[in-house]
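Please read the structure below before turning to the comments.
Missing here: one protein chain of the complex. Every other protein chain is in place.
Let's look at subunit A:
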Amino acid sequence: MPRYIMWRFLQAIPVFLGTTFLIYFMVFAMPGDPLLALFGDKTPNPAVLEQLREQYHLNEPFIVQYWYYMTGLFQGDFGTAYSGEPTTEILARTFPVTIRLAVLALIFQSVAGIAVGLVSGLRKGGIFDSSFLIISLVFLSLPIFVIAFVAQFVFGIQLGWARTTVGSGAPLQDLIMPAIVLATVSFAQIVRLTRSSVIETQQLDFVRTAYGKGLSRGRVIPVHILRNSLIPVTTYIGTDFGVLLVGATVTEGIFNVPGVGRTLYQAIIRGEGPTVVSFVTVMVLIYLLVNLVVDLLYAVLDPRIRYVK
């Protein structure tokens, strides 16, 4: 096991180098001078522009800029945004907010999704099952911004149950509505995944054996059916954490959450290379880490995996 974890960490290095290079290249390839855009319709003085270019190494070729960035990175310097704020500070400020939002959404979607999926699977064809099949279809077909706007209008403006946008400091109670919105799509996926997995598992021999041995439903369902049905669901939830971080862009924009998604979007619009690359790099690292955790969780769920590796 430790060797396996070590190996996985080593794998992350080329992925890390590759992604930063690609992202840096893509931001660099974006047409136009990002500094010019900062001046709106006014044409800035060429001398001032030249000063700023030098300051941000924008007058150097791409590979040199990338070199500056990478050497800085290994000295703990993630560069500065055009606002003069160090990127590390922006990261430190925005990541906790988004992680809180994503974890909250993850809890909502996993707990509710698995519970509903299990009941649906066990009572296949029933009213509960059919109604959640329809509901999950609705959630799957609606774009997330529609769900977000409707939730904001109904619960925020009309009913007044929640704040329309997230307040200063992003307190937990304000994040509940955005998290539920963010969770809806994956909730629907998890319901469907769990349901079909439960139905399949129920028909397997070991389940019949378990019942044949005289075990109660209260024992067979959690130990034999649910546990075996959770493997595909775990994979999905694991990969979904990355999707959540990205999907947060839309949700964070609508609910004005001062997190990664919103800040990343603005950095892309402004063509701020260092900020964009740093954000994406950290996101990649988190994604790699979560995937590692998922792989390790398999071993917990299925002993066969544990012994093969």
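What to note about this one:
We adopt the following convention: a residue touches a chain if its C-beta (ideal position, glycine included) is under 8 Å from a C-beta of that chain, and two chains touch if they have at least 3 such contacts; residues count from 1.
Going forward, contacts and distances are computed from a predicted model.
With the options "Heme exporter protein C", "Oligopeptide transport system substrate-binding protein", "Lactate utilization protein C" or "DNA modification/repair radical SAM protein" in hand, the undepicted chain maps to the protein name "Oligopeptide transport system substrate-binding protein" (source: UniProt). Across the entire complex, the residue among A:M30, A:V64, A:L137 or A:L204 in touch with the chain not shown is A:M30. Listed for subunit A, the residues touching the missing chain in the whole complex are 30-34, 36-48, 51-52, 55, 82-85, 89-90, 93-94, 96-97, 99-100, 103-104, 106-107, 152-153, 156-157, 160, 163-174, 222-223, 227, 252-256, 258, 262-263, 265-266, 269-271, 297, 300-301.
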